[in-house]
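One chain of protein is taken out of this complex; the other chains stay put.
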């Protein structure tokens, strides 16, 4: 069993890939078979496993969720009450409810069993720069 | 390894926090390092980790999902066929598909690594009172 924290700096809404440091940590740990768990210590961003081949996928994801959950200044969101932390704050909590705060990836033959096109991302929902912590646990 | 069941009574749609009994169970178990998993034995409610500072966040979450997935009596939902358990039933299954049925939180130094503002909630999607079971597993 081992744990560590990954620190990620974000600069606005969008997907930030961190597959490489995670796979490096798995390789370094020399765990033959096991389970990786990732946990995000925040309520206004998400963890995603998504296609890492075409960056347009990331742009489209960001735009879809921005359209589904627009800023609280949008007339369609006028019912929101938690607005004093900025127009992107409550939409960020809503997106954080719709996408994972924790994820599991099995380890087999010393490697994560990620599919060919799967990358690990932090999906930032806030506009301002943030420092984010992902706790990683191997069991 | 240990397991227990948390029983929660709900009285209508909304978020019900149960962070305290969970953290108390972790403290009692004296596990220095490990992984907590929560699993919900139902298909019409969800588990959420969300901000526990301002109760308006909970109101806004409930209203957003009510607006995204309105009751089956709403004209926009006229295509629904599973309606005989009430207008809130199929929307409850849809919301249960969009939000977690299971969650993981690592344990470090004998404590859950929850962020400062993170609380653990059951999100009830049905109108009538329900008794809900959350199975907790420490490994």
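Observations on the model:
Should a chain be cited, it is by its letter among A and B, assigned in written order, with residues numbered from 1 in that chain.
To be clear about the criterion, a contact is a pair of C-beta atoms (placed from the backbone, for glycine too) under 8 Å apart; a residue touches a chain by one contact, two chains touch by 3 or more.
Note that the structure is a prediction, hence the values are computed from the model and not measured.
Touch with the chain omitted from the figure is made, among B:8, B:49 or B:69, by B:69. For subunit A, the residues touching the absent chain in the complete assembly are 33-35, 48-51, 54, 56-57, 59-61, 63-65, 67-68, 98-100, 103-106, 108, 113-115, 117-118, 123, 139. Taking the whole complex into account, subunit B touches the unshown chain at residues 1, 3, 37, 39, 41-43, 68-69, 79-82, 90, 93-94, 96-98, 100-102, 104, 133, 135, 137, 139.
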